Structures are given as C-alpha cells and as structure tokens.
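The complex appears here without one of its protein chains, the remainder shown in place.
Chains: A, B and C, in written order; residue numbering restarts at 1 for each.
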Amino acid sequence: MNKEKIMKFKSIIGLVIFSIIVSFLSPRFLTVANILNVLRQTSINAVIAAGMTFVILTGGIDLSVGSVLAFTGAICASLLSAGTNLIIAILVSITIGALVGALNGLIISRGKIQPFIATLATMTIFRGATLVFTDGKPISIGNGKYAATFTKIGSGQFLGIPMPIYLMIVIFIICYFILTQTRLGRYIYALGGNEEATRLSGINTSKTKVYVYTISGILSTVAGIIVTSRLFSAQPNAGSGYELDAIAAVVLGGTSLSGGQGGIPGTIVGALIIGILNNALNLLNVSSYYQMIAKGIVILIAVLLDRKQTRY
Amino acid sequence: MNKEKIMKFKSIIGLVIFSIIVSFLSPRFLTVANILNVLRQTSINAVIAAGMTFVILTGGIDLSVGSVLAFTGAICASLLSAGTNLIIAILVSITIGALVGALNGLIISRGKIQPFIATLATMTIFRGATLVFTDGKPISIGNGKYAATFTKIGSGQFLGIPMPIYLMIVIFIICYFILTQTRLGRYIYALGGNEEATRLSGINTSKTKVYVYTISGILSTVAGIIVTSRLFSAQPNAGSGYELDAIAAVVLGGTSLSGGQGGIPGTIVGALIIGILNNALNLLNVSSYYQMIAKGIVILIAVLLDRKQTRY
Amino acid sequence: GQEESVGGDSTKKIGLVVSTLSNPFFVTLKEGAEAKAKELGYELIVLDSQDDPAKELSNVEDLVTKGVALILINPTDSDAVVNAIQTANNANIPVITLDRGANGGQVVSHIASDNIAGGKMAGEYIIEKLGASGNVVELEGIPGTSAARDRGNGFNKALESSQIKVVARQTADFDRTKGLTVMENILQAQSQIDAIFAHNDEMALGALQAIEGSGRNILIVGFDATEDAVKAVKEGKMAATVAQQPEKIGSLGVEVANKVINGEKVDSFVPVDLKLVVKE
C-alpha cells in the first residue's frame, strides 16, 4: 500500500497548492465560513462519489446515480408533503433507492450486460419514471408536520457545523470500514483486480456486484435526501450530470476505472478538489464560459499529477 | 468470425421484428418518405458512432464528440458567414476537428490518462471554447456567397435521396475498409485485444491511439457540418449528450467496450435501432416521459439479445 | 381508402414541439395547450426536443410524416428552427411559433411574451427598489441558450442607465441546486449584495435557500412565475418574479391553431402580457 499512500499524498499536495493560490487571489477563500460552505456543498457529490467508489473498484460504473437521486428525492418529498412520518419517509426512500440499485446490479450480473450500457439505460428509465411521477414539476415538501424537522438534515447545524458535513463524515467512515476491514471489501477489490480469479476462489461475484450497486443506490438516495432537504422540494431534473462529477471525484482520488485499485480516502480528496474548484471559480467571479475551460484543465492537471507511474 | 456473424444477425433480426411491430401500429412507418426520413435523422449519430467505433475498438472512449461537433460547427459557420469559400471553410473545420481529436489522443497516450477522464475534461474544455468563440450565441451561416450551396449538404437531395444519407454511406464504406483492409485496422483490433502484447509486437501503440481519436474528431466534425447545414446555423450547445447516443449505437452493434471485438456493420445496425426507436416513439405518439422509459427498456432488451453467450 | 381515412383523421391532430419538458415553465405551457386542445376536441401530439435543435428538426419531420394538420413549435433557437419550419412549409403544414420566434420560414402566427422586455422589467423593478445605486448579482441560465441571452440582455440594458453595479455574474444552469451552491459561493465572496436577478425561478428559489441560510437580507427577482415562486413572493421571501403566463401561451396557441385550421384569419403576432408578480 506504500505506493498508494504516496499517490494520495500527491493529490493532497496538489489540493493544498491550489488552495494557496486561490487564497491569494481571494481573501474570502480561507475563512471558516467559506470552508464550511465548501464542505457542505461538497457533501452531495462526496456521498454519491463514495458509492461510486465501490462500483468503480469492482471495475464497473454507475451512470444512473443522478436519476436515482431525483427519483428517490421525489418519492421522499411526496411522502413528506402528504404528512408521512419523517423516519418512515426516509426509510421508504432509502429502501426504494436500494431496490433500484439492486436492480442495476442484477441487470449487470445476471443479464451480463456491460455496466456502462446497463446504467445508461436505467439512467434514462429512472429519469423518465421521475418525470412521470412528478409530472415534470417540482414537488414541494410543503408544510407537513415533519417538514421543518426534515429541512434540518440539509440546512441544520450542530455546534456551528452544518449537518450534511456530519452525514458525509459518518458515511465516509462506514465506507472506509467496509472497504478495508470486511470481507465484502476484500471481494470488491478482488473482483476489480481479476474477476475470473475471484470467482474461482469460491466467491459469489454476482452477489458482490449486486451489493455494490445497491450501496451506490442507497448513497444516491442519501444525497437525494440532502438535496431535497436543502431545497425544501424535489426537482424532476435534480442530479442530471452528477454521475460525471462523482466519477471525476473518484478518478481524481486515484481510483482506477478498470477497478481493483484506490479507495475512499482518495475519493474524499477528489470530491474536495471539485468542490473547491467550483467554489473558487465562483469566488473569483470567472465568467461561466471560461469556468468550463478552467475546470477541464484543472482536472487534467490533477489526473496528470496523480497518474500511475509507468511500469518501467 | 462465425460467432460474430451470428451476433450481427441477431441484432438485425431484433431490428426487423421491432420494425414489423411498429409498422403494424403505425401505417405511416413503412413509407418510403419515412424510411428516408429515419435514415437522414440517423446520419448524424451514425457518423459520430462510426468514429466512436474506432475509439471503442481500441478499448477507449470519446466523450468529447458533442463538444467537438459544436466547436467545429461554429468555426465552419463563422467562416461561411464571413463569405469564405465553401471548400476552404469545410477543410479548415475538418483540420481543426482532426487537431482537436489528435490532442485527445496525445493526452491519452502520452499523458497516460484514462480515456474516460481525459475526454470528460476535454469535453468541458471544448464546450467552454465553443461558448467563448460564439459568445454564447448561435452563428448563422448568413447569406454569404456559399451559404446556399452549403445548406445542400444537410438538406439537399440527389435522385430523391437526401444528401446526408450518401455521406453516411460513403463514410461507413471508408471506415469499414480501414478496419478490415489496412494495417491501421489490424493495429486497432490488436490494441483493443491486448495492449501489452501489441506493444511487444513492435507496434507504436501511442501513434495508433492518436490516429483513432483523430478519426473520431474528424467524423464529429463531419457530423457538425451536417448539423450546421441542416440548421442554417451553429449552436453553441449543439451536440450535448450525443456521446451517449453514439456509444449506445456502438454497443448495440455488438462492439465490446473493452475493445478488440466488433466493427462497423454492427454500428450501422445500432445507429438504426436508435434512429428507428426515436422515430417510432414519435409516430406512435408516446408521451415524452414514457419515451425515456421505453427507450431505456428497448436498449436493455437489444443488448440482452445481443450479449455474448455465457461461458459455462 | 386507407390513405383517406388517415387524411380524414388528420384534421383532428395538432403537433406541439416543445424545446424541453424538464423545465416546469414549458411543462405548464404544454399543459395549457393540452387543456385547450381537449376543450376544442383536438388530439395534441407533444414532442420534446430536449433543448437540441437537431432533435427538434427530427421531431418536426416525424410530425410531417405522421400528417398533422398544424404544428406548434416552441423553438429551441430562433435561427436553428428555420429548417424545421421550412420542412413543415414544404409539406403545406402551417406553423405557429410559441414563446420564442423564428428568424425564417413561413410562420402564420407567433405567440409570445418578450424575454428581452421581461429582463428589462426585472431590471427596472430593481432600480425602483434600490434607488440610484447598489450591488446586484445576476444568476445566468445555461450558457448559450436564447432565454439566458435575452433575459440577460434586457436586464443589463435596464441597468445601464443607473449606478447599480453587477458585482457577480455566474451561471447556475437554470437549476435550483446549482442556484443554491453558486449563490452560497457568491455570498462568501461579496460582502455587500442588495439584490439578485435570476434568469429563472428555479435558480431564484435555490438562491433563496442560500440567502436564508446566510441570514442576509437581499431582494430576489426571478423569472417565469412558477407555482413555487409565486408562493415565495406571496410569503415575502422573493420580491418579484416576471410572469410570462406559459399556460396562456399554450392555450392561445391551440386557439389560434383552431382558427387557422378553420380558415379564419389570425394576427401574425399575438402578444402575451408580461406581468410582474409582486406581493400585494
């Protein structure tokens, strides 16, 4: 794991250098308020990216995360606006998110369809389902009994620190634990490293796949709940394009798209790079056209810094 | 190659069955006018997908095709509106498309960056560049000396058949020829089959990669010229999301995303499936939300039909 | 026999090509049209261009194939729609444009409210509220879209005459979530903000969350008058939103279409009033 450590180190150094440059350009950047702000904003992408890390470690990809986020967010909002109990609304949403993720996993493992194309299809299907469900309009969580409590999830604070930050940290700890300390974690790395060898070692690779897509579905739902809570409402369009940000965070964190290598700590760094980048470009008031160019170039540089050393 | 032939056969059968069902549901579907209509509509995706086939055969992916389409379309339109000679405008655009594609190839081969993330970054960069270039406004090809001739490319007919259909057919023939009859074609399949073995066989794999992304850039530009010609103008947002349709066409055609297997004939079938699907759903008056669901499901079914036999 | 029955049937069919159906504004427009079509006994075929002019063209081609009596187009772009309109023209199918105009082809009628005028209206309202000077933020729509362009142009034109300064101009892609995060970032960067103009209500509502979170007091003006935004205005959370009455655009579209099909004469431009929705 030594090599990996150095690699993580490198992207952190990149992150630090970048932060220093920005803080010179904008004195507001390194204030406590802004740091909390960045962390809170990052939390949504970070939570999705945590799930995406599991998927990518197995050598898969999940393009449907944004649609799942929108779908479960809409379900949660409609339950709450109907006055359903907070806990029930959340549990129902997460269950649906898990089922939808498991469906992805089943299509991929049982149907033997490449993850890219399978989740591309379900991305379209779930988005269509969301639009049908919401009739293309936002669903407000309304003034139901539990609405006020619900908004605390996204907008509340504890000890001066926004709730989504706690949520993000807890999720990262759990994910880190699963990946490093449990058998499932080993199987995920093994699957990404060599699927055939994993299967021959007596591991049920189909089950492992279903698990990772289920985790991705659950975490997309958690992100959906945060978004819904922050906006008091669920948007039928929510999450479009989020898959790319999540994948970028994972890859920037040094996890290989071919699977088997990388992990959660890298993803944290990757999500922070993207979060800070968006924040910095806004703070520096870079015009939106040039923002795109800048974002693309920074991602390229970050990956270049972080790429694996050639073998010889 | 026998297995491959059967596979192609299978997706064609799927296509035929689907067409028969649709033609029962909508009598307008199987008219000559509508078939030409479908083919013309398919041409844009088909041309991009032809380039994408090269890239995917090497085991890569090109997410930047839509941005390249917009960028070169804008350049072409601005040249034409300035009264530049038609041929020069087209040649300049194609040269720029080739350079931009080669840049992708260089980043991937020299920078050793994974194609997904490299072209994700350049997708953003080229889109930003397009917005800067056009200032976010569409560029009309105007009434310049050559504008009228230019619009023939997309909207003209010859012997009652729309020009883009001829263009598509010629491009497919050239691509098929390159892939099956030339050295480059062999190297592309070899690279996708086993990169290390290809390198050890004395092949310059970097150069091969640069070639395929250059081809993809050129064909995106051709698609951009068709779009610009059909719309009388270049849109700064043109082509967003086209990468997914092109990838779907390639995969539906039986080309494996891991490279080395598949080819142009499959891609034709794949592009037709998507084109016919869009047309049929419109003709059948399926509401747009349900269209998404239907499209996703049909893609899943098509891939399921077409997937490789299980290994035992 | 068959040809005739299809043709006979077609008098009852109208096509509606909408630029996008993942934006509540256009969903409302569509619903207005649907309600009116039902009332007048038409079958309305709604197709979604997903903000892609090439898809729009395909949609129109498919409608021509299907043989509709008239096509209502809500263009994705005024230039790019021209070929689509000509396609319909060539098939002798009359075209009516909704919300956004076309720069060519034969259009029997254009039903819209003016985005530039709307942007101006928002700018003038802010000038009225702030007085001669102040700091404003502009949240822009998806770069390159005509709505973002026109609303921005009108707004900035209005501000030219005043001392009001645009201290930040950032895109939030017409998206509520992005409106929230981008506004949060701008709030970090700018210590003095008096007002904000968002190119649509979605972004305005996102920005509203950010501003409420920051505890600052900033005047918010949105655009579109969606249900949620009107509610926010009523509650005093937003200052105003420019109402384009999308429902009315949709229903007027079908009404005019009905007249065209029945051979009645129609105006070439049917304006739909812009209204500034403010708290009574």
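Keep this in mind: contacts are C-beta pairs under 8 Å (C-beta built on N, C-alpha and C of every residue); 3 or more make two chains touch, one makes a residue touch a chain.
The working rule: contacts and distances are computed from a predicted model.
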- Task: Refer to UniProt and select, among "Beta-lysine 5,6-aminomutase beta subunit", "SMC-Scp complex subunit ScpB", "Molybdopterin synthase sulfur carrier subunit" or "Monosaccharide-transporting ATPase", the name of the complex member that is left out.
- Result: "Monosaccharide-transporting ATPase"
- Message: So there's a chain missing from this view; which of the remaining chains does it actually touch?
- Response: A, B
- Among the options B:Ile12, B:Ile161, B:Ile174 or B:Ile203, the absent chain makes contact with B:Ile203
- Among B:Arg28, B:Lys112 or B:Arg186, which residue is in contact with the omitted chain in the full complex? B:Arg186
- Message: Please output the residues of chain A touching the missing chain, sorted low to high.
- Response: 1, 3, 181-183, 186-187, 189-190, 193-194, 196-204, 260-261, 312
- Residue numbers in chain B that touch the chain omitted from display: 1, 181-184, 186-187, 189-190, 193-194, 196-204, 260-261, 312
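FYI, only the chains that are shown with their structure count from here on.
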- Query: Roughly how far is chain A from chain B, going centre to centre by Cα mean, in whole Å?
  - Reply: 30
- Between chain A and chain C, what is the gap in Å from one C-alpha centre to the other? 32
- Residue list for chain C, restricted to those that touch at least two other chains: 21, 143
- Note on the structure: Note: chain B residues in touch with at least two other chains are 131, 136, 288-289, 291
- Message: For a test of understanding, state which residues of chain A touch chain C in their complex under the given definition.
- Response: 26, 28-29, 31, 33-34, 37, 40-41, 44, 131, 135-138, 140, 155, 227, 230-233, 235-240, 278-279, 282-285, 287-289, 291-292
- Could you please specify the touching residues of chain B with respect to chain A in the complex? 107, 111-114, 116-118, 120-125, 127-129, 131-132, 136, 244, 247-248, 251, 256-258, 288-297, 299-300, 303-304, 307-308, 310
- Message: For a test of understanding, state which residues of chain C touch chain B in their complex under the given definition.
- Response: 2, 6, 21, 43, 45-48, 50-54, 57-59, 61-63, 65-67, 76-80, 82-83, 103-104, 142-146, 148-149
